[in-house]
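Got a structure for you, written out below as structure tokens; questions coming shortly.
In this view, the complex is presented without one of its protein chains, the others remaining in place.
Order as written gives the chain letters A, B and C; numbering starts at 1 within each chain.
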């Protein structure tokens, strides 16, 4: 349910950026969401719709989930989120705070905790299209 | 004179990488050196030559100085090294340890110390060419 | 590509009247003890929140014996601990180490600021980690109105580092509420401190404080608690 907070970020940002570039209406927003956020899409889309109503706007929102990529700084191994073995609790922690992955997981190959989240976190607006 | 230490890094790395890619001889090395290192090129080239003799190699070394670029995280201003007003001592500190710039300088526009070295530090080997 | 979390941070913080960052540069000077105790002192009269930004050594949950977890409702609602809205990384890492690197720290702070619903507060107290890294930068960037309380001990090893932080904060035009001298025994550096800023007060070395950690009432009744309360009334 904290999906609402992230949806607010999206709509607020879109409105702000549209204003900056003097758009009169927003028709379409391209979103990229990191797999680590493990967003519940139904709730998230519902929140986006509700928020758009509040702001009196109606845009098509295209959502793309960005796969995660991790890289170990010690052994250089690269892997994806699904290679981690996380408990349900840990998955929830990562859902709230992606960086908590460093507490709960290690490189699947060498066991090091010194790895990088190369991609797959955050909520990103890739494009906003509308009428000027 | 600590140029020697950096030159050693270059030659050691080149030899190592050549070995890894099974090169028999190194003919040419492309180097990129951050402007912040403020390398004395005469000394540096001399050191490279001496070190190559030690390693029994003779390569042409192409050196390119990479201009610095700084970016302020607070006001987004971008600038170059020469916009800083540094004393001779401070320049020497930065010559040894580029990151000491954060102690000695601030964003020329807003005065913040929270800025980034976007480029212009380090000693980088861009290419090694030789015979297999 | 735009980070959709950034725009919402302002919104999340806009109903907070004052943000006070308890910092030092130096570790082990009592930042966590002072920030938790100050939050408790202020909460007698005001609506207070406490944000623990020390990801490597979160401590305020131990000092206040925090139990409940945040609730999920249009974001994360910080649980009430001693009547203080409380948020800490421990809710996501439990007792494990959190070996975050610089950019992970800034990302984690952004995430926390974007999803935590503080609502209305008179004070948000922030317990800062030692150092002058990403956490301080995050304050500079996302909480431009924040006011700093800087904690030192009378030891030269603490004061030399604290002076660096004071210099940094001045260079970067931050608001400094004043300097607290903690763990004072016979020797005080009040005179020296006054050359660098407002002296907010001394807190005596109180060997008995250890056994009160985890018990809010006992802390508030202790010599330590009383010293902190006096300082809280000045800000």
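We take it that contacts are C-beta pairs under 8 Å (C-beta built on N, C-alpha and C of every residue); 3 or more make two chains touch, one makes a residue touch a chain.
Values in this document were obtained by computation on a predicted structure and should not be read as measured data.
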Exercise for the section: Would you mind listing the shown chains in contact with the chain that isn't displayed? Expected result: A, B, C
Fill in the blank from the handout: Full-complex touch with the removed chain, picking from C:64, C:109, C:124 or C:137, is C:137
Handout entry: Contact residue for the chain not shown (choose from B:17, B:45 or B:71)
Key = B:17
Completion exercise
subunit B residues touching the chain left out here are 1-2, 4-6, 8-10, 12-13, 16-17, 31-32, 93-94, 96-100, 102-104, 113-114, 116-117, 121-126
Fill in the blank from the handout: Had the left-out chain been drawn, it would touch subunit C at residues 25-29, 32-33, 56-57, 59, 62-63, 95-103, 105, 129-134, 136-137, 153-158, 160-161, 163-165, 167-168, 171, 185, 187, 207, 210, 213-214
Practice task
Spell out the interface residues on subunit A facing the chain that's missing from view.
Solution key: 73-74, 106, 111-114
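Note that only the chains that are shown with their structure count from here on.
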Practice task
Have a look at which chains touch which and call the overall pattern line, ring, star, complete or other.
Solution key: line
Exercise for the section: With centres defined as the mean of C-alpha atoms, identify the chain lying farthest from subunit A. Expected result: B
Handout entry: Among all chain pairs, the one with the most C-beta contacts
Key = A-C
Completion exercise
Min distance from chain CA centroid to global CA centroid: chain C
Handout entry: Between subunit A and subunit B, centroid-to-centroid distance (C-alpha), Å
Key = 37
Handout entry: Chain centre separation in whole Å, for subunit C relative to subunit A (CA means)
Key = 29
Exercise for the section: Could you list which residues of subunit C touch at least two other chains? Expected result: none
